[in-house]
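Other chains dropped; remaining ones untouched in position.
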Amino acid sequence: MLSLNQLWQSTGIANLEPGQFIMMLVGCGLLYLAIGKKFEPLLLLPMGFGAILTNIPIAGFSETGGLLHYIYGAGISTGIFPLVIFMGVGAMTDFGALIANPKTLFLGAAAQFGIFATLFGAIALNLVPGIEFTLKDASAIAIIGGADGPTAIYLASKLAPELLGAIAVAAYSYMALVPIIQPPIMRLLTTDKERQIEMAQLRSVTKIEKIIFPTGVLLLTILFLPAATPLVGMFCLGNLMRESGVVDRLSSTAQNELINITTIFLGLGVGSKLSAHAFLNIKTLGILALGAVAFSIGTASGILMARLMNRFSQTSINPLIGAAGVSAVPMAARVANKVGLKANPHNFLLMHAMGPNVAGVLGSAVAAGILLALVGES
Amino acid sequence: MEDLSQAFIDVAHLMLTGMIFVFCFLGLLVIFIKVILSKLAIRFPDTTNLQPAHSGISLRSDDTASGLSETATSQSGLPGHENNQQKNSLSPHIVAAITSAIKQYRLQDASRKKQTSKEEE
């Protein structure tokens, strides 16, 4: 009965470590959030599944020769997957609302304060025993405040790969929680009168503007922040494919099959970083806490900026759309619209909120570039 | 402790630099839009009908349709853009027409099926 013993030695029961078991429960928790709560299912489902797979004893998914090892090595540590997804996002993004009302770029800029303020928080957590965040770690954590998944994964893979799992979980969870996190902050920081402000209809935007815009964004990034060009460049490539109108085949593929395939593997690969060793420690709690702080500060600073601008602008600006500056496209814009409608049933803010919303995507890519340039080298 | 206060100073620098840079950068974009793009918009107005434009949400149906209907091989081995006109001629109002046609058909079909299944019983 040699083989029976051998078989027993090769069961999971005989080899499962407690940490692996707990991480599988975490993976199941992510699956529950994805399926039961519809929290960003497109990434959290494969990520949760990847978390389960990577913690299976013996199977060696994340060891040399394992499937997740190949996926992570080929797509995430190289940065290829988040960049390809960012290209697809670019191909899905319509900058019309932003071009029609360029002031909203400042809202997207203000909301990035959530990122930089969180840097402080991350360094401050070094006072907690058991937590040691370097400046690189802090930067990778702070980018959660950018509310942009691919950007967070890209930066984390470059600055703090061992924190990637926790950062991705936090980033996508909070993005899914935007409808819960933002409204109280919005109500706290605005008066009922402000929330009722209706905004003027946006002007129509011509095709040429939409074509030149991504090129201009790329040009400015090249001149002032080359470190952000991987993210911004791929985003602009996707957007140019979309708006140029001459490569609809490629644009469609970038928005559909290519981004879908990449998303499956990105999720699995990120999930493979959810090992007990990397996830089950106090740092993860710190990251989750900092993520919530980052989102809240970003939301608040977007709103306050909008209030400020409303005071000095000729055309009125509803401060609610400032909250959309954190990106989290298009959920944050929808939330702004919903809160606005509640205050005033004739107040349709969706299109107006898309401006700061897509500005936030650019803003956090720029912030990621700054962190890469100033922290990545050291 | 000393290290940590140094780190705080570094982070403060970083925050200040970062926020200033973000504002300057996006501010430059504002200028770019207001100065260059708006001029371009005047010089090269859209010749076709006005687009609804200001939506951050992508309507992919057109792209997809073209992806499915493009047919010709080209030098690069990829279909070109010859049937753009045809593509654009599938306008939303036709889609709307079809949608209502489907509804009607479904109603008819459902009642017919009911009849059939009754007859089978």
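A and B are the chain letters, set down in written order, and residue numbers restart from 1 in every chain.
Keep this in mind: contacts are C-beta pairs under 8 Å (C-beta built on N, C-alpha and C of every residue); 3 or more make two chains touch, one makes a residue touch a chain.
Just so it is clear, the model here is predicted, and its values are computed rather than measured.
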Per-chain copy numbers for the entire complex work out to A x3, B x3
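Heads up, the rule we're going with is that only the chains that are shown with their structure count from here on.
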Per the C-alpha means, the centres of chain A and chain B lie apart by a whole-Å value of 20
In their shared complex, chain A is touched by residues of chain B numbered 4, 7-8, 10-12, 14-15, 17-19, 21-30, 32-34, 36-38, 40-41, 44-46, 50-58, 60, 62-64, 66-67, 70, 78-79, 81, 84
In their shared complex, chain B is touched by residues of chain A numbered 91-100, 102-103, 105-106, 108-110, 112-113, 115-117, 119-120, 123-124, 126-127, 135, 138, 202, 204-209, 212-213, 216-217, 220-221, 224-225, 242, 245-246, 248-249, 251-253, 255-256, 329-330, 333, 351, 354-355, 357-359, 362-363, 366-367, 370-371, 374-375
